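Removed: one protein chain of the complex. Kept in place: all other protein chains.
Right after this comes chain A.
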Amino acid sequence: MKILVPVKRVIDYNVKPRVKADGSGVDLANVKMSMNPFDEIAVEEAIRIKEAGKADEIIAVSVGPAKAQETLRTALAMGADRAILVETDDTVEPLAVAKILKAIADEEQPGLIMLGKQAIDDDSNQTGQMLAALMGRPQGTFANTVEIDGGSVIVKREIDGGLETVKLTMPAIVTTDLRLNEPRYASLPNIMKAKKKQLDVKSPADFGVDTAPRLTTTNVSEPPVRQAGEKVADVDAMVAKLKALGIA
């Protein structure tokens, strides 16, 4: 069985995004970029499934600029077998990404497609569900545990109020939540080895996908800033304040 793992190059998790003064977007010049953390979890889970002998090949895919090759090399260094970059400098929305991924899945025929539940830049939380819809296959979103069971995958999902377990007939799409696993660091030898692994570069046109955006962003602004209030000296002062506000 093949596992397809789509990954996205995004602003690093630890960097505080700065909104451009002209309202055109977030400033990404000279900002550290990394693999979307949820996608890292997806890569890790795919590797663990392969290590357990339940998958033969892991293919990492990214849709994005030439520099997304770095992100794919990270996935290869972690343990993916080969990679495909669908190169474009345009903004590609989740719907178009899902269409490209469907085309790749049609060629590669993976039993499982494992991706992050959301990217930490646009916070859309859509691509996995959209891909599942386009492929007419089941989706296990927000996965907390994943277990391959013959021709099915059993996914425990993080939902409001607790956990839910569903059984999906493969091929299936799984999106990862935070606590599915802790991704490994790539070792230096593996980083070196990853440089020699196969990485194919394609374009959206190769898959006949129109990536013209459906949404127009007219402005990006800072959220309203919350002003700090005051520090109180002791519990009595806090209780008095709370009472004055009608909280207690």
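Everything below uses one rule, namely that a residue touches a chain if its C-beta (ideal position, glycine included) is under 8 Å from a C-beta of that chain, and two chains touch if they have at least 3 such contacts; residues count from 1.
Here is the rule we use: contacts and distances are computed from a predicted model.
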item	value
"Na(+)-translocating NADH-quinone reductase subunit D", "Electron transfer flavoprotein subunit alpha", "Ferredoxin" or "ABC transporter permease" - which is the UniProt name of the missing chain	"Electron transfer flavoprotein subunit alpha"
Omitted-chain contact residue, chosen from A:Glu51, A:Asp106, A:Asp200 or A:Glu222	A:Glu222
Chain not shown: contacting residue from A:Glu57, A:Glu108, A:Asp121 or A:Asp206	A:Asp121
Chain not shown, touching residues in chain A	11, 16-17, 19, 26, 93-95, 98, 118, 120-134, 136-142, 144, 154, 157-169, 177-179, 213-223, 226, 228-232, 234-236, 238-239, 241-242, 245, 247-248
